[in-house]
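Only one protein chain is missing from this complex, and each of the others stays in its spot.
Entry: chain A
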Amino acid sequence: MESPNAELMSALASLFESGKYSDLTIVCGAKSYSVHRALICSRSEFFEGACRNPFRESETGVIDLTEDDPEAVEHMVSYLYHLDYLRNSISRRSSRRSSQLSSPLSRRFSTQQKPKKFNLAMVEDPLLATAYAANMSTPMTPPDDQTNQFDTGGTSKLPDSPMADQFMEDPFESVNIETSVDVEKPYLVTHAKVYAIAEKYGISGLKSLARKKFAHQLELHLDSAEFPEACQEAYETTIDTDRGLRDILIQTFRAHRDLTLRKDVELAVRDTPGLAFELFRMASGLPVTSL
């Protein structure tokens, strides 16, 4: 028996998966998502602005977010339909597909991303897998060929949908981070990026979710090599009055003084004036923000 919430969630998931009734396309590089204005615009004023004004977007029905980080866009769209992103409860099932997909995925990302960035294709991400499962029939569809994708979206749904059992737990309950995220991977940079995109497009639920995940992962992965990059990401991608991730980091530095002794951290601090300044104030015993 599905609970009413689960019923809605699974309906949304299948809408997303099939692209049924979709009336808007979000494009990010080579990827495109068939989404629904009703669901998207009611969550983000940015999208609403794109749809309600007579700009190009509302005429073509395509919003091109190529300028944004594709991973962040991916997670944002996932959140809009699933209220979560980077969930691993389906990883065991999706491994098959993700391995199948790894090749085109990695190829695509490699065209747009700096080589140093860790390769998403290597991540066992159920959402990515799902998204690509939906697009499998036309994996290389260019953005201007959207109509075709709408048509095939419904038929490309796999009979053995991984979404079906994704909502055994109530998604409206507090996010169960411990079990939902692969403990092996820190994803600190990912969360920081999601946080930034949520801020940019004004999706407050996603923002707090990303912050929560970030804080949780940070605790588990202090030693991670991602830490310095995450620090930079957090300080460079949002306006400095936004304390969400900054406070978490400062508190972490405060609790773990030895972090500053790490070489890679030192480099990051040197390169991130905002962080350096706040660490200085912290060390001087001043309030971190000078309001």
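General remarks:
The definition used in the following text is that contacts are C-beta pairs under 8 Å (C-beta built on N, C-alpha and C of every residue); 3 or more make two chains touch, one makes a residue touch a chain; residues count from 1.
The rule is short, and it goes like this: contacts and distances are computed from a predicted model.
According to UniProt, the chain absent from the figure is "Cullin", selected among "Replication protein A, subunit RPA32", "Cullin", "Sm-like protein LSM2" or "Large ribosomal subunit protein bL32m".
Contact with the undisplayed chain is limited, among A:10, A:25 or A:237, to A:237. Interface note: of A:11, A:38 or A:225, the residue touching the hidden chain in the full complex is A:225.
Remark: the residues of chain A touching the chain excluded from display are 45-46, 48-50, 52-59, 63-65, 67, 69, 114, 116-117, 189, 200, 202, 225, 228-229, 232-233, 236-241, 263-264, 267-268, 271.
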